[in-house]
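With one protein chain held back, the other chains of the complex are shown just where they sit.
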Amino acid sequence: MSLNTFGHLFRVTTWGESHGPALGATVDGCPPGIEIEEAQLQHWLDRRKPGQNKFTTQRREPDAVRILSGVFEGRTTGTSVQLMIENTDQRSKDYSEIAQKFRPGHADITYFQKYGLRDYRGGGRSSARETAARVAAGGLARAALTALVPGIEIRGYMVQMGSHGVDRARFDDAQIDANPFWCPDPQAAETWADYLDGLRKSGESVGAVIEVVARNAPAGLGAPVYGKLDTDLAAAMMSINAVKGVEIGEGMASAALTGSQNADEIFMGENGPVYSSNHAGGILGGISTGQEIVVRFAVKPTSSILTPRKTITLSGEETEIVTKGRHDPCVGIRAVPVGEAMMACVLLDHLLLHRGQVGDAGGRIGG
Amino acid sequence: MSLNTFGHLFRVTTWGESHGPALGATVDGCPPGIEIEEAQLQHWLDRRKPGQNKFTTQRREPDAVRILSGVFEGRTTGTSVQLMIENTDQRSKDYSEIAQKFRPGHADITYFQKYGLRDYRGGGRSSARETAARVAAGGLARAALTALVPGIEIRGYMVQMGSHGVDRARFDDAQIDANPFWCPDPQAAETWADYLDGLRKSGESVGAVIEVVARNAPAGLGAPVYGKLDTDLAAAMMSINAVKGVEIGEGMASAALTGSQNADEIFMGENGPVYSSNHAGGILGGISTGQEIVVRFAVKPTSSILTPRKTITLSGEETEIVTKGRHDPCVGIRAVPVGEAMMACVLLDHLLLHRGQVGDAGGRIGG
Amino acid sequence: MSLNTFGHLFRVTTWGESHGPALGATVDGCPPGIEIEEAQLQHWLDRRKPGQNKFTTQRREPDAVRILSGVFEGRTTGTSVQLMIENTDQRSKDYSEIAQKFRPGHADITYFQKYGLRDYRGGGRSSARETAARVAAGGLARAALTALVPGIEIRGYMVQMGSHGVDRARFDDAQIDANPFWCPDPQAAETWADYLDGLRKSGESVGAVIEVVARNAPAGLGAPVYGKLDTDLAAAMMSINAVKGVEIGEGMASAALTGSQNADEIFMGENGPVYSSNHAGGILGGISTGQEIVVRFAVKPTSSILTPRKTITLSGEETEIVTKGRHDPCVGIRAVPVGEAMMACVLLDHLLLHRGQVGDAGGRIGG
Partner (left out) sequence: MSLNTFGHLFRVTTWGESHGPALGATVDGCPPGIEIEEAQLQHWLDRRKPGQNKFTTQRREPDAVRILSGVFEGRTTGTSVQLMIENTDQRSKDYSEIAQKFRPGHADITYFQKYGLRDYRGGGRSSARETAARVAAGGLARAALTALVPGIEIRGYMVQMGSHGVDRARFDDAQIDANPFWCPDPQAAETWADYLDGLRKSGESVGAVIEVVARNAPAGLGAPVYGKLDTDLAAAMMSINAVKGVEIGEGMASAALTGSQNADEIFMGENGPVYSSNHAGGILGGISTGQEIVVRFAVKPTSSILTPRKTITLSGEETEIVTKGRHDPCVGIRAVPVGEAMMACVLLDHLLLHRGQVGDAGGRIGG
């Protein structure tokens, strides 16, 4: 019951602090015989790498991942895989203020209250740098998923920045990689660029909503009652730094619908059931239907802003703090590849679980 | 890695189907010496009991809970506690239609696709009757929490039915038990009564949003990185039947805020830190701050409606179905005590985890 | 991390006390579609049932098992299976002495020291009655194993009682069911009968060694490094009441061997590798070889004897106690079906694990 671990059969334990020598992911339960090399993992890491444009933190980290175990001659062996990323840009700076004062909206105060001490350098364990390890593990999960489920695709993108949402009518997959925001709507991307530039200059930050979709995932993934696919996706996304809400399919909006509005009717297609709609987000009773699996999550604005904020010190004195340093005005941007990684890990995990418990005993309709 | 189990140290495994002889919860890891008797658990079960008014299913179940193990002379012994509820109202009806057709929006089709067979009587394992076992376990968790954390309070209520929300200005704790909707706003309760009555008569259903709040929970509960308090709360709520979204504090709305709008500033109170606001919902970095812990979840409208819906049969033929039988027009109502139960289980679990890993090593500010 | 649970994917949580209303096993992760009925489980329970001859406790329990969930129309559905056994012979007796005094060699004192209270009636949770739940779960595991691995056989028998061992030269499978001791050596069985009769009359007890063998289990079961097949078998057997030692293959005797004496040489048979011997007990590096899997465990003599023993009371006064009541002079006898049940559960669990992580990726020699 390891609290730095997620997954049931495909288990990922992350370790490392923002300014320690290294961080990484210990991955246990990866299927054997999966072709993998560091370059494949690096591809995904480069997507979340900081300092790529003016909209993300200027901390410069190569985030170069090394495979230290579990892979032999280019294939996984079935033993634990260690993925290590060394921290290189640990700018020597003065941490005396942050050591004494708790940054509002950060984990500084709760880590101290829980553990009695904390690694205050750059947020230590609570820093979003931890998500680099998730992306590395997610890359391995993708490689295994692709080998086991031909045609499976996982795609993340941003659908809202601040109060500016995308127009689904303009949704274009090809646009997602064409702008710094993983935005599928080119017009929204332009709006966001101006908007975020203004926020950045004024030392402000803003929240965002990310959507992650999996296509061509098989029906039957997910398990009653506390290992439902949506349960595990909700946990996976909520565990990402700064996430405050998670939705499946219609999500919170389903509250406003009636049963007839929300119904996804079922028809028979060539290769099995097809649905009139996907309010359910591809999951019924916690088990995948074979439709697109759709999850969304909201990322709060980072609390690292230039406006002075009231806070207290270790000794309980009231004071003020301004969070200096290198920060993202919209941390949601870099949460996109992290959300994709979590989706990959959860789907692979449930694929292995299903194969283990059920094997070929599942049911074919019209079969 | 038991998928009918939740919790880390306080572990609840539920079992049973809607129309089997019984259902229940096997609770492992409950602290010893907790005073408990069946009547206490029954109090909570009675809150979710069906057939209490015209707004909930007319299935009549006493939902009488029996303690079969783990309690001796009125106190828990530290061994596994078996809580059993016998099913009494298993109306003998004709299941031939539901056995052959998949009800849209239900787990019928995915259970079949996953397992190759299903107990189709009343939804079997996927029926919301499973939540009776959660409420029983939650009652035990509450008793332990109350013994270990004096003054702790857990309260659930409905804040939205369909598109009709409550007015926070009229929020009145005392009203929650005064109407059939656990609604804290008396005017909203009246609106909902008329609205739901209309839906019920037309055989329609509607969704809802439930909020659950914990007061006087200590700071320091929750653990990085994949056992965050918000992560476990999200999983707990998402695992409840028909839930499609979960929010902590500002939730999805946090996406639209700026860093300065979202900041909860920190001041020093008599008994420790106090905050200017609670956008965070009482959780920072996955660890409780000592403020109110606030979680919300959306329940979709039940798919059991009287309007005919397109679907397919086991053999893949297209057809129609009308879900007859006894159903709730707004299943969200009975989800309120379930949400409370999940909150109680998660908090107790994290209290035990914290005591185990940290003991008294946590930090006191200004101490 | 449930401590009344064992297994990874096939998870068995037992509950209940010796003199409570009932006890049972909550089984999670059983594959779907397995044909099972109560009579099959009863067959195994009847083998460990007390009061069958003068050599076992005269407590009379039908040990009738009921399936309360997870089975529909004679087949498992993939959901949690509740197996309940009601306690009927809870002879109303005076427990005041045992409530105040700790029986030497029993868990009375440690349960009190750990939990601060205990259900002292007949040993409560620490009673060997708990093993009835294991045998029920083991019966389900056997049914699933048999369906998934044609030809698999699990057989337990006693190889030593007190200092009297069996003669392997006289080993005869057919004899095992032909005497009250599950003894494969008819001459040893006669010796034991006289020996045990004498012990019983003098109110004494004695230990035993049980061996459990699995035949036709596939190669490849077990997983490095902390889920080795021998690791999980050792844990499973050591968790049985009164067990003090566990051996795989040569066991403790392997310490006295040289490398050349201990080597199992490998040859090529028609259906794969064959070995010159089986010192390893069918497990190499924690993974099954396809040979017979051989585990042995020692059961200590029960401490319930008629000789007065020095002990202390709850309040710390020194005193004496004589354990009256209905007890087995050789508890090892009834441990045989329990050992078989644990073997069945462990093998099924690892079969599911292997299928989940590896699927068909395993290697065929000469293929």
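Labels for the chains are A, B and C, by order of writing; each one numbers its residues from 1.
Just so it is clear, a contact is a pair of C-beta atoms (placed from the backbone, for glycine too) under 8 Å apart; a residue touches a chain by one contact, two chains touch by 3 or more.
Everything numeric in this text was worked out from a predicted model, so none of it was measured.
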Candidate in contact with the missing chain, chosen from B:Gly162, B:Pro184 or B:Pro224: B:Pro224
Of C:Glu153, C:Glu204 or C:Glu292, the residue in touch with the unshown chain: C:Glu204
Sole contact to the chain not displayed, among C:Glu73, C:Asp194 or C:Glu265: C:Glu265
Residues belonging to chain B that touch the chain removed from view: 1, 9, 29, 31-33, 78-79, 148, 224, 352-353, 355-359, 361
Interface residues of chain C (partner: the chain not displayed): 1, 3-6, 8-9, 14, 102, 104-107, 109-117, 125-126, 130, 160-163, 199, 204-209, 219-228, 230-232, 234-235, 237-239, 241, 244-268, 273, 276, 279-281, 283-290, 298-305, 307, 309-312, 314-318, 332, 353-354, 358, 361-367
Sites on chain A contacted by the missing partner chain, in the whole complex: 1-5, 8-9, 11, 13-17, 20-24, 26, 28-29, 32-33, 66, 68-70, 72-73, 75, 77-82, 114-119, 124-125
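We adopt the following convention: only the chains that are shown with their structure count from here on.
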Arrangement of touching chains [line / ring / star / complete / other]: complete
Chain nearest the overall C-alpha centroid of the shown protein atoms: B
Intercentroid distance (Cα basis), chain C paired with chain B, Å: 38
Gap in Å, rounded to a whole number, between the CA centres of chain B and chain A: 26
Averaged-CA centre spacing for the pair chain C and chain A, given as whole angstrom: 45
Residues of chain A whose C-beta touches two or more other chains: 1, 9, 224, 353, 358, 361
